[in-house]
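Removed: one protein chain of the complex. Kept in place: all other protein chains.
For reference, chains read A, B and C in written order, and residue numbers begin at 1 within each chain.
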Amino acid sequence: MKWLKIILFLLPLLLAFSDLEAQQRFPKPEFHTKYTQPTPTTPEPRGVGMEFVDVLVLLVVLSLTSWFAIKKRSRNGILLLTVFSAIYFGFYRNGCICSVGSVQNVALAFADPKYVISLYALLFFLLPLIFSLFFGRVFCGAACPLGAIQDLLIYKPITIPAWLRKTLGFIPYLYLGLAVLYAATGTEFIICRYDPFIGIYRMNGPHLMIYLGIAFLLMGLFIARPYCRFFCPFGAILNVFSRFSRRHLSVFPTKCIQCKLCTTACPFEAIDFPDEEKTKPDTKSNTRRFILYMALIPVLMLAGSWIGSKSHVFLSKAHPDVYLAELLISHPELKTDSKNIDIQTFLASGKSLETLVAEAQVIRDKFYTGSWILGAFLGLVIGLMAMNQIIFRRREDYQANKGNCYSCGRCLDYCPVE
Amino acid sequence: MQDTQDNIKLFGNLITVSGIFCLAVALLLLINYWHIRQTKPLETEALKSLVQQFQADPESEALKKDIRSLDLLARKAFFTSQWQIKAGALLLLFGAIAFATCLRIYHTMKARILEPLIDGVDSKVTRMLSQRWILITGGLLLGSALVVSFLTTDYLKIYEETGTVVQAPAEPAVKVAVVDKDEKTGRQKTEDGGQEDGKTVVGDAGALVIPAKAGTSPLSSAGVLVTPAKAGAPSLNTDFRNNHPSFRGPWGQGISYHTGIPVDWDGPTEKNIKWKVALTKKGNNSPVIWSDKLFIAGADNESEVVYCFNRLDGKLLWEQDAKDIPGSPAVPPKVTADTGLSAPSVTTDGQQVYAIFATGDILALDMEGKRIWAKSLGVPDNHYGHSSSLICWKDKVIIQFDTNKGGRLLALNSLTGEISWDTPRKAKISWSSPIMAEIDGKLQIITTSSPTVAGYDFDSGAQLWAIDCLSGEVGPSAAFADGLVYAANEYARLAAIKPGPTPVIVWESDEYLPEAASLAVSNGLLFIATSYGMFACYDSKTGKKQWEKEYGQGFYGSPMIAEGKVYVMDRSGAMHIFKVDRTLTSLGDPILGEKSVVTPAFADGAIYLKGEKSLFGIETIRQQKK
Amino acid sequence: MVLAAVIVVLIVTDVMNSRPDKRPDNPYEYTVDQFTSVDTALVKYTETIDFTFGDLDLRGIAFANNRLYLVEDNYLMVVSPEGEKLAKSELPESPGCVTASSDGIYIGFRNYIGQYDPDGRLVKNWEPLNDTTVLTSLAVTDSTLFAADAGNRRVLRYKTNGILSGSFTGKRDSADLHGFIIPSPYFDLAVNSDGELWVVNTGKHAFENYTFDGQLRGFWENAAMTIDGFSGCCNPAHMAVLPDGSFVTAEKGMVRIKIHKASGEVLAVVAPPEEFKGETYAPDLAVSPSGDIYALDYERKMIRVFQLKK
Partner (left out) sequence: MNRKTFINNSGRLILLGGLVYLTGSIIFKRKVSASGKYVWQIDPFKCMQCGRCSTQCVREISAVKCVHAYQLCGYCDLCGGYFKPNTHKLNTGAESQLCPTGALKRKYVEEPFFEYKIDEKLCNACGKCVKGCGSFGNGSLQLQIRHDLCQNCNECSIARMCPTNAISRVPIEAAYQIKGDFKNPALTNPK
């Protein structure tokens, strides 16, 4: 059916091209020799069909990972899939399209009615999320090429203090918020621009990408998966989704014997310890704290949205049009700077400054809405993260933290329980 | 055990070696990278200066040689470094693969030996610490955002408040004489410019003449004036031609003189829809345009309103109620839903705009919406609702006031609203609108009704000719072209009438007859749109049918001719565009996405349509891809 | 920690460096400034007035009978030399070029010529030519009208009553003269006051003088990017003859208007490329008997009048 569609698509195109030949009214020079006029070549882009192959591969990898992590309990299987993802999504597909970046496409499609999103981009966004709702972060475990390269290059992971980990865990939410804001306002796709590993997969790329990639990989030798844990905006969403997953990788197959071996296996410190009697909190003071935080969250959100709305002016400066407008207002002398291509092109375009300012104002208004939502969101995240620290869940066994566990399966190898 | 220990050691060493290898290659690559960036071999100053020297001294063989060798070197450097990067990257890749493999093996072998970590951390303390740090970081972030936001200057706001900070580019040294926008902007605009510097004169004969130099009399040099009509004849002037002053265009003839009318739009996806505004009050009248202003009317049981929009952006400029009119009925008359209280279209002469409603209220407003006069003609006894549109010219507003109590044709003084003349008609009730045409050098008003089609003198209101050829409830207005008047009605006939003291029916037909849509004639072709969805084209001289096309939807809106195309919209809101031609050439069927029963209005490069719910401004918008 | 700092620094510098006021210069900059600015001593004309007619698609200009004749898509306009619009009449289709004499106005449509009386009324449409025809220029003298057909690379000779009396392609037996080389639809011709027919062979950057029946009498060519020649591909795109027999030429690409002697040397610059910033179409030209130059600027949609500096 799809092929039929493609053929139907191409048919008028072919006709149009033959038409074009007929339309060429102005004749070429009268060559007397046998010279034939070449036509410009137009190498075709990768076809649409192939994009759906990618979706299919993603689906298969996700399913297999889930199976390996939950049913088969095979670290080696997951490792193999990781290598496969690094090769397929990384080296072969050059890291584009990836689910991490698709967040921005979805955000822009949601905000801008003119933007046309491809179905496969939408699927790349949806599939990992749906899987995480049912099987945990299997996407991070083996399907994500960015995770794969870091996972394969862990050398001597060091332990990071829990408070630092938790605090740094705030960065992905901030990154996510900014990425969605900038994507939705049509400013730019910052996740893609600062993607550290694409340059490495392509073995080609601008300076910044390569430097960033090397820096992250070197860091990754000692801090396991630094990008995933402390930057990845998609990871932030997956973290939330995975907390409510229906099934999840379990460290032990039947019963935990409290040998603690798994805690040394996990380089991400994603294994929760059982509660000890002595750490059991004083229920009364804890309840008070809980109520305090419950009250604090709306306050934080309000404060956040107020500050966010205040911040829209400088956040919007990232948009090139806004920046150009402000630049021309604040530095009118730049108009005579013949080296500044951007200003010169603007002046040559015949567009008046008024129009530019009006356009910039429209963008800034979008930023106003976006910024206060962002502020409120960040307030909520801060509040929830802090509150999460006083909620005690009863635990008797060593168990993977559903939010932070990447389903890489290292612990499975260590668990002595048969 | 010993074996494993050895292996572990071996792989540990391998890891170190491959790691160092990778680091070394990476370092070399980075240096190479940086080096190219710094030197930019392709655009060296040395080469540039050599070339300059050579151009000064084109015969120098030595210079030529130097340039060639330097250029070769530069290209070599450029492409070699490219190759080096490629090769280095491959080496690095293999190194990394080796490193990763050893790492895996090492970890696998070492796995079982690790001692479990002794957990000495008090989780309670950790939790407290985490809470504190999260709150501190969050607070810091929000705080710094606040500080930064107070430190940033909103230049856009400054700009808006203080106006131009940046000087506008200097005026061109050359004086630019604007010879009007090709007469298209209408009187309003030319008067603005004209009265100020005394250069703009609207010639009587219709040509707009603007001297570029002060002091030149505009008419003295008008040696080759092309006059469209004989001097003294009351011909349709440029102002009217260049606007859309009444229902079905200038003089209601169904012809627009505008160009560049879009033929492609799409209401649902907003393709080429420049603007769209929701209508607040119902009214089956059609839009009317003068210069940049677009007028429509609307009414419900509460009030009767005239609206004026800026046709360029769809902004409502003003609206004016028809209230406090002496003699106006307290309760509007009963009308049918598909006629409504505001079926007649308004009309304008560029100075004022006139509107009539089913209550018999008529009012005149100036272009800014200020009421000039208003009066009630008495509630028309009309079982569907009064729907005949107004038409104005010079100092008169013409009203075809055919009711169940008999027919009248009225002319009101446009400045005062007083009756100029009032001619009783031998006519039953009708819903058609008067048109104007110049016949035998006389400006006439042509009306259709049951049973009479008649022509009246514009100046005196005297009936000049009449012929009985229609019957039933007449809705379609007449058309005039090349000396023939065309009239038609459903269940009656279509007749081409040669007007004169004794009018003659030149030809007639009864194959396709319209119920509501008026006729349009251009280029020897007559167009008919029926209420059952048939659109047909006849030879206007002989009555021979040229072509026909059937649609699932009937036509209530009238066909309009512009730019050699005929535009007709069916009740579903789908416009059908054809070439004015003897063979059927469809130019598109753009849809509005709303039901519509009205007739389009035109301006240069634009078409304005009114649907059931909204008013649309349509222009061919250049597709922006971003 | 160090690496984290490196990452932060990298991102921050990149954000700062991509701002519109800090973007890198073009390493491969290619300036044509040396050609766009012209020695002011050479510029002997000054622009005195412009006429605009609103947003019109102007196509051609001619001067005769103390009137300017403008064709636009699809009207004929008669304008006084001072810019008064005197008359306007509709044309059946999109015109390409126009010329006029005291006997009438001749308008070149794509493949036929329409003859109009001086008041703008159609006299008759002449026999259409083949489909590959692209008429780009007309010139009329006494009872002969020449039409340049860029599509077939030939010059057509008509009697002013509409009868085609001959055509020639400029080819000769010897190999050095190649006939008309017209790489793009720009092909101009004119008849000077001495009754000499001059044809622009744009592909050779040459002015060629032909007898009325197509015999080459003389030519000069001058290809150069500098001000003394014609630059680029196929120039000059338009030309007109001044009363003294010298040529006003308009070049496309880097638009400039110059005056060349009948023998080829540059005499003066009318408008340097600076006057046509951002434009690429060469203006069509018309010359009044007093030597004023009327240039039809397609992109600014105006008639620009140049007069000799006093």
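The rule is simple: a contact is a pair of C-beta atoms (placed from the backbone, for glycine too) under 8 Å apart; a residue touches a chain by one contact, two chains touch by 3 or more.
Note that this is a predicted model, so its numbers are computed, not measured.
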item: Interface partners of the hidden chain - shown chains only, full complex considered; value: A, B, C
item: Touching the absent chain when the full complex is considered, from B:K9, B:H35, B:R75 or B:K334; value: B:R75
item: Full-complex contact with the absent chain, from B:L23, B:I85, B:M128 or B:V263; value: B:I85
item: Touching residues on chain C - with respect to the absent chain; value: 18, 23-24, 26-30, 32, 34-35, 59, 94, 96-97, 134-136, 150, 175, 178, 181, 183-186, 203-205, 223-226, 231-234, 253-254, 280-282, 284, 298
item: Absent chain, residues of chain B that touch it; value: 42-43, 51, 54-55, 58, 63-64, 67-68, 71-72, 74-75, 78-79, 82, 85, 625-626
item: Chain not shown, touching residues in chain A; value: 2, 5-6, 9-10, 13, 19-20, 23-26, 28-29, 31-33, 35, 37-48, 51, 94, 96-97, 101-102, 104-106, 109-110, 113, 115-120, 122, 126, 129-130, 133, 188-189, 192-193, 198-199, 202, 204-206, 209, 240-241, 243-246, 320, 341-342, 344-346, 349, 393
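Going forward, only the chains that are shown with their structure count from here on.
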item: Chain whose averaged C-alpha position falls nearest the assembly-wide average; value: B
item: A-B or A-C, whichever has more C-beta pairs in contact; value: A-B
item: Taking each chain's C-alpha mean as its centre, the one farthest from chain B; value: A
item: Distance between chain centroids, defined by C-alpha means - chain B, chain C (Å); value: 34
item: Distance from the mean Cα position of chain C to that of chain A, given in whole angstrom; value: 56
item: Residues of chain B touching at least two other chains; value: none
item: Chain B residues touching chain C - in the complex, by the definition given at the top; value: 40, 42-43, 173-185, 207-213, 216, 218, 221-226
item: Touching residues on chain C, where the partner in the complex is chain B; value: 27-28, 47-56, 67, 78-80, 82-89, 118-121, 302, 304
item: Complex interface listing, chain C residues touching chain A; value: 3-4, 6-7, 10-11, 14-15, 19-21, 23, 25-26, 132, 134, 150-151, 153, 181, 183-185, 203, 277-278
